[in-house]
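Please read the structure below before turning to the comments.
The complex is shown incomplete by one protein chain, all other protein chains being positioned as in the whole.
The block that comes next holds chain A.
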Amino acid sequence: MESKQKLEQNKQEQSTSVISKALFIGFFGGVFWSFIGWGASYFSFSSISPASFIIRSWLNQSWTDGWLAEVISIFLIGILSLIVAIAYYLFLRKLRGIWPSALFGLALWGIVFYVLLPVFPNIAEVTELTSDTIVTTVCLFLLYGIFIGYSISYEYLDSVTKKNV
């Protein structure tokens, strides 16, 4: 009986550490990939930069075009990304391999561009975006999804079975 209890205790500890790891993965993933997104928008691969979502959608001042706005938005995306990571951890952490997380990234793109975009008045509808912008953002969301999903499910599986995915 006692040994069983001990095991339970271990399990508890494991899962909390996986959650904290998942949160860190979420933050880092958000910052890293939105930074890449900033780079892509700097070179006009995409007309959407991190700041056009996060800041310019509700603030219309001249400084929001500068780099400071981008840095703040990248940080904010890191925070928002925590929610994404928690969502993945809660619902999808048991899926193996990278394809579920790739689909997760694509779904995330769909939600952001079809559900959230119409809410922001300053960004054009999906149909009005250039094809380059669409491809760039899809690729970024795909890689972001894989980063979040694959890392979290790997951490989870590693903690449960001590075996690799």
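Throughout what follows, contacts are C-beta pairs under 8 Å (C-beta built on N, C-alpha and C of every residue); 3 or more make two chains touch, one makes a residue touch a chain; residues count from 1.
The working rule: contacts and distances are computed from a predicted model.
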Matching the hidden chain's UniProt record against "Urea ABC transporter permease protein", "Stage V sporulation protein AF", "Imidazole glycerol phosphate synthase subunit HisH" or "tRNA threonylcarbamoyl adenosine modification protein YeaZ" returns "Stage V sporulation protein AF"
Across A:42, A:63 or A:114, the one contacting the chain not displayed is A:42
Which of these touches the unseen chain: A:38, A:104 or A:147?
A:147
Contact set of chain A toward the excluded chain (per top definition)
21, 24-25, 28-29, 40, 42-45, 98, 102, 131-132, 135-136, 139, 142-143, 146-147, 150-151, 154-155, 158, 162-165
